[in-house]
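Take a look at the following structure, please.
Yeah, one chain of the complex is gone here, protein chain that is, but the others are all in their spots.
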Amino acid sequence: MVVTRRLFLAASLCVVLGAHAQERFITVASTTSTEQSGLFGYLLPIYEQQTSVKVRVVALGTGQALDVARRGDADVVFVHARTAEEKFLAEGHGVKRYPVMYNDFVLIGPKNDPAKVGGGKDIVVALKKLEAAKAPFVSRGDRSGTHMAELDLWKASGIDIDKTRGAWYRDTGQGMGPALNTAASMGAYILSDRGTWLAFKNRGDLTILVEGDKRLFNQYGVMLVNPVTHPSVKKALGQQFIDWIISPAGQRAIAGYKINGEQLFYPNAGDSNA
Amino acid sequence: MSDLSQAAAEALRLIVGGDPKLLDIVLLSLRVSLTAVVFACVVGLPLGATVAVSRFPGRRTVVVVLNAFMGLPPVVVGLLVYLLLSRAGPLGAMGLLFTPTAMVIAQAILITPIIAALSRQVVEDAWAEYRDQLRSLGERRFGAVMTMLWDLRFSLVIIVLAGFGRAAAEVGAVMIVGGNIDGVTRVMTTAIALETSKGDLPLALGLGIVLLTIVLALNAAADIVKDTAQRRYG
Partner (left out) sequence: MTSAMRAPRSLLPLRLDDVVFAIGVRRVIDRVSLTLEAGRRTVIVGPNGAGKSVLLRLCHGLLQPTSGTIAWNALELPGEPRRQAMVFQRPVLLRRSALANIVYALAVARVRTEHREARAREALRKVGLDPLATHPARVLSGGEQQRVALARAWALNPEVLFLDEPTANLDPGATHEIERVIGAMHAAGTKIVLVTHNLGQARRLGDEILFLHQGRLLERASADRFFKQPASPEAAQFLEGELPW
């Protein structure tokens, strides 16, 4: 009995450990919004078929993704919070930031729109109305790119959200999908990236109320984690992935991802201001 | 609730459809949790039995701690193992983070206290009956531990099943140390979490039903094996 148990142990150990020993792969720390929009599910098989390099995406909030990279646990970061990314570079954890693509944020809310923000194109006006009406609003609260964009927009509206938040401001500390679930179940307003919204299936009573404002612009950037400060980083393979995603082929692939005929992300690697 | 009937339909579609991705996820879940259970038994069963048959200063504290650790929050274990295996951590050079091995480690840590604490109780309950006879024969601690474990094997089966159930059901630890990477570290529970957060509740529930079915089947199989063996040995 003891012998068979030991054999089983050894066998399972081999199976578990050996499985990933052979293939070439990189680890990309990215955001839940990119994962949940389905972009990677579409993009990565194209890359993997061309290069035989597997891309393993760990999907976290932007803050957490950058932290994972700071610890050297990822080779590449692919997030959407420019300020945080530049801080990351300044700290010496990244090599160079390349703009990749953008999508936009949309203000989602209940169809019956108690705060009457719908139809407008001005996000600042809408946020002011929400705050005045103390309408229920769900925040990501998780240091993600979306969360940081939300905080920036409150600031742009002249609202000190830390001071005026009350029971109407629901700080959930969740990813985009769970936060949308929460908003749907309580009929609240929420800021979401368009990609996750388009892929989201549990909409309940929610719909897009405000969109198109330039300030709702959501830029994605990609960086190689610094192999000098983190020697375990797969420098060549990581750079190969970055090179592809900003290349015309990669950019075409990004533009090719659609849900119900609608494009989710707009490639803009050529835009040096992004 | 229409969600439930949709979920049942999804579950059926998944099981019958034989989706290869789903099969991969199921197999990985079983591999990870079963391996973790094996490790947990190798450590936990002798540990529990040894505490059961021994008297030493601080024994009560050990028992209390073992019992308390049964309630270790998976997400806390996940976090601790993550810090251990991260490149910035002490075992970073092994490159185990975001691999199934990391998940096995986290789950093994999670369920070893369960196996140890429960086997301690089972062995201790029986020890009163066995103690004098085994000592009379000249058995010493290690021999007594092994003999007790084998003699109580039918009662221990349910403990092993409890450990496996806990492992197969948890999501907190494997999410953190595995990263829920598609095709690499995505297991049933993290897949369910992902579909839930994407708002695809019928699919999430469907996966949940599949998971439950598998665990049920495993328990049924264990019961049959145990019953047959028990009838032979009494």
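Which chain is which? They are A and B, in the order written, and residues in each are numbered from 1.
Rule of thumb we're sticking to: a residue touches a chain if its C-beta (ideal position, glycine included) is under 8 Å from a C-beta of that chain, and two chains touch if they have at least 3 such contacts.
What you are looking at is a predicted structure, and each value in this text was computed from that prediction instead of being measured.
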_Considering all chains of the complex, which shown ones does the missing chain contact?_
B
*Of the listed residues B:E10, B:E139, B:D182 or B:D200, which contacts the missing chain in the full complex?*
B:E139
*Residues in chain B touching the chain absent from view*: 129-130, 132-140, 143, 147, 150-151, 153-154, 232-234
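Everything that follows uses one rule, which is that only the chains that are shown with their structure count from here on.
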*Let me have the rounded angstrom distance from the C-alpha centre of chain A over to the C-alpha centre of chain B, please.*
33
*asked:* Help me check something: in the complex, which residues belonging to chain A touch chain B?
replied: 1, 5, 8-9, 12-13, 15-17, 19-20, 27, 32, 35-36, 40-41, 54, 56-59, 70-73, 174-178, 180-181, 184, 199-203, 230, 232
*What does chain B use to touch chain A in their complex?*
31-32, 34-35, 38-39, 41-42, 86-89, 92-93, 95, 97-101, 104, 150, 179-184, 194, 196-201
